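Quick one: this structure, given as structure tokens, is what I'll be asking you about.
Removed from the display is one protein chain of the complex; every other protein chain stays in position.
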Amino acid sequence: MDAFSMGLVAAMGALATVAGASEDIESDVGSQSNPNSQVQLAAQVGNPHRIYNKAISGEPPANALWAATAAIVAYTLITAFQMPALLALVAGASVAALFNGVFAMSSYFGRNASQARFNQWIYLDIVRYTTPSIMAHAWITSFCIATISYIMVYMLPTPHPFPMPIIALIWGLAVGAIGSSVGDIHYGGEREFQNRQFGCGLNTMLSGQIVRKAEAGLRNSIDNAWFCTKFGGPATGMGFGLTVFLDNWRTTVFDPVTQASYAIAMGLLFIIVEVIYNNYLEKSMRRKYGPYPEYKGDVAA
Amino acid sequence: MNFDINTIIYILEILVGGLLVGIGVHFVPVGGAPAAMAQATGIGTGTVQLAAGSGLTGLLAAGLMMSVTDNLWLILASGAVGAGIMIGSTMLTGSWIYAYAVGVPFASAKVTYDPITGFSQPPYIAPGTVGHGIPTVCFVSGLIGGMMGGLGGAMIYYPLYLINGNAALSAMFAIGIFLVNAVIASWNIQGTIEGFHDPKFKKWPFAFRACAIASILLALASVLITGGA
Partner (left out) sequence: MSVGGGGGGAPSAYDPKKLRMYGLVGSIVGIYLGSILNSALNTEVFSFVGAVAAIFAVVMGANAVRRVCAYGIGTGVPSIGMLALGMGIIAVMFGLSVAETMGFGLLGPIITLVYAGVFGYIIGVIANKVIKFNIPVMEEGNADLSMAGALAILGWSFAVSGTLGYADIVNDVLMTGYIAIIFIAGGLAILHPFNACLGPDEKQDRTLVNAIMVGGLAMVATGIAALMTQGLAAGLLQLIIGFALWYYFFKMYYKLVKRDAAAVVGTGLLPPTVQ
């Protein structure tokens, strides 16, 4: 453990936080993954809309693709053309963003064309001004993850044995899983259905009744992303940042060759603290919010 | 290619690793698309996606440990802990969103009293939903599932690396075997599950048999692969 490697671990944690936040906003701007099922359902129940229906795949495989693309382009430029690392990573992220644009457009066109019988139109202006926003966020995500992989393979004192693109693939899968689990709730449980009462889950009767008419004019995905950057994005960033930072911090502070058991004990400590914190959250919410007044059964609160 | 007692042990290790992955998927509380809308309990994503994310993070930690030491227990433990941290952070930050952004207490509709804390569940379930959030039993179940996935991934990687000595080849192989087992287990779950307290959990023997057959075939194929030096 020395100042240089601790600095690297801190940099990785910061990059991971940014990557998590931008990944979530990218999926909110495009309405990818789970809340997209409501967007898909909306047209079928009679609510055609102007939301960007980006259904590339789930978030983990998609983000794995952007991260892996950035990593292989950067790796090729660094190894074959001796480009400086930062420039190579920037070029890699740009290629990944271009791929993202192609996939996003193809899924918007495809999904809306397959809903022709519900009179869901394809709006070219939505494609024109939303796709660059999606591409920009994918740029940030893939740049950060490719840089994390680069640091893990080329700069840390105990370098990782896997090649750089494989590490980028795995972190891409992880950031997609985290973004799908954390940030999408803010979008799907809150912003997509803002026309209902606050403080309860989505009633099944309201399925498909997404907000289509916004504060001024028609709701589109940029409005949704504006809202989700306030909380959903940063929370996802915290989730991924905690994962990367805590995982690498314990193996840098405790040398893996001689003090491995301390590193594992530290990890178990983190896990136990998380369980206790979640329990505290549960008790606090029950106390502050109280039971639902509509409950008519006889189980004591 | 010498077929001795070590090869049998390696095949068994890969088999056990695949089974751990398959059964671990049943412990992770996944609510799917409804959970992302606070309509069902659990994490709002798909089973395979979360299992892949957490298990492969554990594989990453185990891979690093294996490059510096040979001790099987340390490698397995670091794989489990790496995956556990990932899934714990995911569930914790998800809980922040449920608690503060959506504003719902955590409750599950599958049990009347939480098996671990004893809190009552039905009065805290919003009308028209089947629960929301991540109550403590789901959190603990998720940790168990994630750690089993990480353990399984590490256990698949370890014998592969000993056989062919190539980190990249073993890593891709481990990813492949991991994904096959995770997908078969998620077929068994059929979409959503809340953890070990969910009645759907009793279906795990089907996944056990299916993953066992698939893992044996994959193990037999893997031990025949050389490092290509």
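By letter and in written order, the chains are A and B; residue numbering begins at 1 in each of them.
Assume a residue touches a chain if its C-beta (ideal position, glycine included) is under 8 Å from a C-beta of that chain, and two chains touch if they have at least 3 such contacts.
This one's a predicted model, so the numbers in the text were calculated from it and none came from an experiment.
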item: Per the touch definition above, residue among A:I25, A:L65, A:I145 or A:I178 touching the missing chain; value: A:L65
item: Residue of A:V29, A:A55, A:A97 or A:I185 in touch with the missing chain, whole complex considered; value: A:A55
item: Touch residues of chain B, complete complex, unshown partner; value: 1, 32-33, 46-49, 52, 166, 168-169, 172-173, 175-180, 183-184, 186-191, 206-207, 209-210, 213-214, 217-218, 221-222, 224-229
item: Touch list for chain A against the chain that is not drawn; value: 34, 37, 40-41, 44, 46-50, 55-58, 60-62, 64-65, 68-69, 71-73, 75-76, 79-80, 95, 99, 102-103, 106-107, 109-125, 162-166, 168-169, 172, 212-213, 218
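By definition in this document, only the chains that are shown with their structure count from here on.
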item: Centroid distance [mean C-alpha coordinates] between chain B and chain A, Å; value: 20
item: Touching residues (chain side chain A, partner chain B) in the complex; value: 33-35, 37-38, 58-60, 158, 160-163, 166-167, 170-171, 173-174, 176-178, 180-190, 192-193, 198-206, 231-232, 235-236, 238-240, 242-243, 246-247, 251, 256-257, 260-261, 263-264, 267-268, 270-271, 274-275, 277-279, 281-286, 289, 291-292, 294-295, 297, 299-301
item: Touching residues on chain B, where the partner in the complex is chain A; value: 32-39, 43-46, 49-50, 52-54, 56-57, 59-61, 63-69, 71, 74, 77-78, 81-82, 84-86, 88-106, 112, 117, 119-129, 131-136, 139-140, 143, 167-168, 171-172, 175
